[in-house]
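Heads up, one of the protein chains got dropped from this complex, but the rest are sitting where they should.
To keep things simple, chains are lettered A, B and C as they appear, and every chain counts its residues starting from 1.
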Amino acid sequence: MKNGHNLIKLEVRSHPRYLRLIRNATYDIAMICGFTEDEAKDLRLVIDEACTNVIKHSYQYDYSKPIILNFFLYDDRFEMLIEDCGMKVRPSQIRSREIDNVKPGGLGVYIIKKLTDIMEYDPTGKDGPRLRLVKYTKKR
Amino acid sequence: MKNGHNLIKLEVRSHPRYLRLIRNATYDIAMICGFTEDEAKDLRLVIDEACTNVIKHSYQYDYSKPIILNFFLYDDRFEMLIEDCGMKVRPSQIRSREIDNVKPGGLGVYIIKKLTDIMEYDPTGKDGPRLRLVKYTKKR
Amino acid sequence: MEINSREENGVNVIILDGEVDISSTDLIRGKFKKLIDEKKKKIVVDLANVPYIDSSGLGLFVETMQEMGKYGGELKLAGLTDDVKKVFELTRLTNFFSIFAEEKEAIESFK
Partner (left out) sequence: MEINSREENGVNVIILDGEVDISSTDLIRGKFKKLIDEKKKKIVVDLANVPYIDSSGLGLFVETMQEMGKYGGELKLAGLTDDVKKVFELTRLTNFFSIFAEEKEAIESFK
């Protein structure tokens, strides 16, 4: 299966009730793309963490804003591009805390980084910030 | 939960491998919208039949074309708008066969009509034909 | 879609595992075609592990049944899950096919 073009697009509002839909869709897409069940579950968690951060940080819990998810499959990698039109921050501000200094928050970015190969936050998108997440496929 | 605006948009290519994703997403969305499990399963079947017809008839099995699904929730109804950019036919051509004259094909439109309250095929959309499916919510 | 098959007492049993839609009907059709080419008269399709079916699956069974009818064969269905049974009922195909709760019963009915 070789595809360089935009595979799938999912647009929802920034309401937590859509997280489950987003997770299930991501899992299905990852399975279609040939990832193993475990890898698909990892990507399901990654997208949840990324969208939760959009709701919390970018939209400050405003549940009525758009979240646009784009899924691309290339020969060597799977990409997820998460677009929103909320608050932009400096990329350096998207960072996880020290993992061994246990605190209630600050685990989302850590999980995303741990389970993907590239995490790139770009605040300069036309409509708002975008988070680009890349996972290389096994065949690499 | 009251929403008059576009709830959710899902865009995929016209490949059968996406049918499962489309079905699962529709099921999740219907559940979010407050339908019962049985109703959500009906809507899952309806969307499968509609998208299968787009792949077969509108795109003549070209698997690389866009299918755009829009889900709306109004106070009294749930709407699915299925857009493609393939062949347009006269609305009268979208019709099921006589159900008691058993033949291999011709069950899709019958199922769609049976499980929804309104089925409207509009070949005059800007980019191509659109199928509008409406299911009233119980609270009506 | 995973397809397994075996022969038991002269009955060809086809066991389907997975959802049936146009992404899997060609595979299943291929399996049926072989049996039809060999003019097999007794086929049982075990649907116990089929959680979902759409009209393309129903159409395939109707098609196969009608092809088999031409040489006096019959396709019987077994083990339908509730969701799958509902689609057969919706399209009034429950009368067109012999449907059994268990694969075993379907096989024995051919005796």
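Quick notes
Quick note on the criterion: a residue touches a chain if its C-beta (ideal position, glycine included) is under 8 Å from a C-beta of that chain, and two chains touch if they have at least 3 such contacts.
A quick note: this is a predicted structure, and the numbers were derived from the prediction, not measured.
Every shown chain touched by the omitted chain in the complete complex is listed here: A. Checked against the hidden chain, the listed residues A:88, A:114 or A:132 yield one contact partner: A:114.
Within the complete assembly, residues 16-17, 19-20, 23, 41, 45, 48-49, 52, 55-56, 99-100, 102-105, 107-108, 110-111, 114-115 of chain A touch the chain that is not shown.
As a working rule, only the chains that are shown with their structure count from here on.
With centres set at the average Cα position, the gap from chain A to chain B is 28 Å. Among the residues of chain B, those touching two or more other chains are numbered 17, 20.
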